[in-house]
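Got a structure for you, written out below as structure tokens; questions coming shortly.
The other protein chains are all here in position, but one chain of the complex has been omitted.
Chain lettering (A, B and C) follows the sequence in which the chains are written, and residue indices restart at 1 in each chain.
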Amino acid sequence: MTATAANGRPPAGPAVDFCGIELAHPIINASGTFDAIAARRAFGEELIARFPFSAFVSKTVTLAPRQGNPPPRLWEVPAGLMNSIGLPNKGLEGYLAHDLPELAQLPVPLIVNVMGFSRDEVAELVTAFASRDEVAALELNVSCPNVETGLVMGADPGEVARLMRTVRPLTDKPLIVKLTPNASDVPAVARAAAEEGASALSLINTLRGMALHPVTGEPWLGGSTGGVSGPAVRAIALAQVHSVCAAVDVPVIAMGGVARGRDAWEFLLAGATLVAVGTESFRDPAAGARIAAEVGDLTAKATNPV
Amino acid sequence: MTATAANGRPPAGPAVDFCGIELAHPIINASGTFDAIAARRAFGEELIARFPFSAFVSKTVTLAPRQGNPPPRLWEVPAGLMNSIGLPNKGLEGYLAHDLPELAQLPVPLIVNVMGFSRDEVAELVTAFASRDEVAALELNVSCPNVETGLVMGADPGEVARLMRTVRPLTDKPLIVKLTPNASDVPAVARAAAEEGASALSLINTLRGMALHPVTGEPWLGGSTGGVSGPAVRAIALAQVHSVCAAVDVPVIAMGGVARGRDAWEFLLAGATLVAVGTESFRDPAAGARIAAEVGDLTAKATNPV
Amino acid sequence: MSTATSDRVQAPFGVRRARVTAAESYGAYTVLRASDPAGPRPQAGQFYMLRAAERWGGGEAERPFLPRAFSVLRAPAGGDELQFLIEDVGPGTARLCELEAGAELALVGPLGIGFSAPRDQRRPLLVGGGVGIAPLAIWADGLSRAAHPECTVLLGFRDAAHAPGAELIPGAVVATDDGSAGHHGLVTELLAAELDSDPHAEVYACGPPPMLEAVRALCAGRDIPAQLALESGMACGFGACFGCVVPTVDGYIRICVDGPVIAGARLKTALTPGAGH
Partner (left out) sequence: MSTATSDRVQAPFGVRRARVTAAESYGAYTVLRASDPAGPRPQAGQFYMLRAAERWGGGEAERPFLPRAFSVLRAPAGGDELQFLIEDVGPGTARLCELEAGAELALVGPLGIGFSAPRDQRRPLLVGGGVGIAPLAIWADGLSRAAHPECTVLLGFRDAAHAPGAELIPGAVVATDDGSAGHHGLVTELLAAELDSDPHAEVYACGPPPMLEAVRALCAGRDIPAQLALESGMACGFGACFGCVVPTVDGYIRICVDGPVIAGARLKTALTPGAGH
């Protein structure tokens, strides 16, 4: 239904089955790049009537509330963006009390993205959402250091395996492991996650980057370093998605610089089941609907649009 | 002398000492992005009179000759380039017989970049150049899998440490270890190299990427995957250079997307001793001279040009 | 989600095209006029995310890439014209300033929460600095239509090269830092004098962070309500990226959805790192 509503034309391509969830088209949002509650304040009910994504992924939720990093949080890079937002969020309780009820009203399934600074924290988050019918699936953001081991969970196959062994038994809902691109061997991490029961994998998260203040020469971003996204990283994302799809049998959600149907189409060709749009939504709030329609045409024709 | 010749103006900033080699300015070329012999055919003696770099780094030399990858070898990405050249070169013998005598005539010190597919191969290459007075320093390209261990040497601190223990004793010349950015913990690799006697470190090499044929959807590049370079990777390079400079005491050669004096200046602020220009030379063969002059002005003013 | 009546004029969902009808120079500033038949009439203090529909990129340092935020300067009632006042400070504004009649903008808006009417018969005092005069022009129009007799407008500029911007708000009192036009000094000096003569005022201000902070402090010291139109780097303009935050007494807020107009009383300071230039 979404796709039809989204652009007043037939659904973009056939419905997609993702871990048993039926989606109207293969385009969803990337976590942290679309706040449906704020967007509804800006665009009103037209946002709901033309909702651009076939599922909604919420911004990362942590156990405790977070203010996020001090500004500045943004730096424009050639053909992309670098951010150090710092995962501001209301925390688990605040999310359950305030955000979940509103997001449950969206016309599409809800995927909640969670992050913990230890396996126990992740376990607590997974348990909290396991019983929520409003939540169709969980995405685990493992692009952060484990405060106990110091290792970035998502960069180390062993860490990811241990994490999955801890949390997999806690819910029947699909568990999507979101991989970091800042790793020597991303397919190895993907295999470790899949072997320990990950229902799906998503990639890429942002690439670590830095910018200096034009005048002072000090780090520009309040968080000192940031994450690079947008078309600048698309070729890197495509290589990682291609190698991960070759390494595992579970479905893959591909993202990284998708700005046109053509880009999404390439990720699908590389083996992805869904494609997430992030930074491009900043240039066009309805980018997801446009890309879904373009992918639909490409799927229909299965020829190159250029 | 170079800088003066290079742009008919006073040397860009004070001379730089790099591992005991005095250079007229901090701008050199990135390996594999400038063929001085071919450029002399295209531009004649003006190339020598206005040589843009304060030292010349030759393209990677391997033990055996290599044809390189089948075409296509190039793909343009947003604000950058992806290549799968495949290290074509005449091999050690061919290089010594044909290239070295010509490169020895350049008005600047010569740095030879070498790569081996095993520690023994690297050792053989280092030994061969150790006795050559025409060669000021060696750069070790470790962005390739060790055929014995399968590990990408440059992504694994242990591999790099073993390599350095093997080759460090073989020469008194400065040994520069060129790091790959496709690693989980680049500073750890840098520390391992420095602890085992690396004279300097250089980074970043290209980021692994991929593109699909606009019509067939098959991998576009003859090498299937390629390496991304240019402004698209600059913020990523700056973050890695910054963290490596903080991790080691040896001099660092920074590169990755440098297109303006401003970009080089930021790498110097991050702690680099030299800055290498690669892809930008494709847009302007004399980019090195322009950037050296701009850095000279920035060093002089030590203010922001923008 | 609450579907309570909205606190703002909402934007059509998605990016749309608007044709440039004229580009005029006012000293160092450019006024872009565009025809936006598909959009609603914005409120004073709201803004739009703009980019050139063609060749948005390929400028200095391979930028711009993201759209840029601009307050609406004027949006004459009854028509479909939008006016923006633009100062060339980098690759994005440079590209917009080179557009000519016939070129197309890609825009999203109106966005954010604008100015609200003065409380209990307070007289409106509008204080603008540099390109920050933009939202005051449309607000001054609205106030005079709403028949606020003594609406005073004080505008500060760097120098005579920028002072022509004052022509956009007839009757405005001008100050320049270098004295080359109008009062020699800061516009906040004029504000202090006004508040001394009659403190029963509500202040509306937009300009560079140091000016806004001076206005905030001045009003805070005298318990005078101030509505400040803030700036910050933005990526999206509709609350999606969490990039445009400023610190308030109750934590960070996104000025694109909770602003850009903020009550001075909610701020500890108007000096936000990375805001403006």
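One rule holds for everything that comes next: a contact is a pair of C-beta atoms (placed from the backbone, for glycine too) under 8 Å apart; a residue touches a chain by one contact, two chains touch by 3 or more.
Computed from a predicted structure; not experimentally measured.
*Asks:* In the whole complex, not just what's shown, which of B:134, B:195 or B:284 touches the removed chain?
*Replies:* In the full complex, the listed residue that touches the missing chain is B:284.
*Asks:* Based on the whole complex, identify which of B:25, B:50 or B:191 touches the chain you can't see.
*Replies:* Within the whole complex, the residue contacting the unshown chain is B:50.
*Asks:* Among B:88, B:217 or B:271, which residue is in touch with the absent chain?
*Replies:* B:88
*Asks:* Across the whole complex, list the residues on chain B that are touched by the chain not included here.
*Replies:* For chain B, the residues touching the absent chain are 32-35, 37-47, 50, 59, 67-68, 70-81, 83, 85, 88, 102, 105, 220, 222, 230-231, 279, 281-286, 289-290.
*Asks:* I need the residue numbers on chain C that touch the omitted chain, in ascending order.
*Replies:* Residues 54-59, 62, 65 of chain C touch the chain that is not shown.
*Asks:* Applying the definition given at the start, please give the residues of chain A touching the unseen chain.
*Replies:* Residues of chain A in touch with the missing chain: 79, 231, 259-260, 262, 306.
Rule of thumb we're sticking to: only the chains that are shown with their structure count from here on.
*Asks:* Taking the touch definition from the header, please name the shape of the chain graph: line, ring, star, complete or other.
*Replies:* If you draw each chain as a dot and join those that touch, every dot ends up joined to every other.
*Asks:* Taking every chain's C-alpha mean, which one sits closest to the mean of all protein C-alpha atoms?
*Replies:* A
*Asks:* Using each chain's Cα centroid, which is most distant from the centroid of chain C?
*Replies:* B
*Asks:* I'd like the Å distance between the centres of chain B and chain C, where a centre is the mean of that chain's Cα atoms.
*Replies:* Each chain's C-alpha centroid was found; their separation is 47 Å.
*Asks:* Cα centroid separation between chain A and chain C, in whole Å?
*Replies:* Distance between chain centres, rounded to whole Å: 34 Å.
*Asks:* Nearest whole angstrom, what separates the Cα centre of chain A from the Cα centre of chain B?
*Replies:* 35
*Asks:* Two or more other chains touching the same residue: where does that happen in chain A?
*Replies:* 75, 77-80, 231
*Asks:* If a residue has to touch 2 or more other chains to count, which residues of chain C qualify?
*Replies:* 61-62
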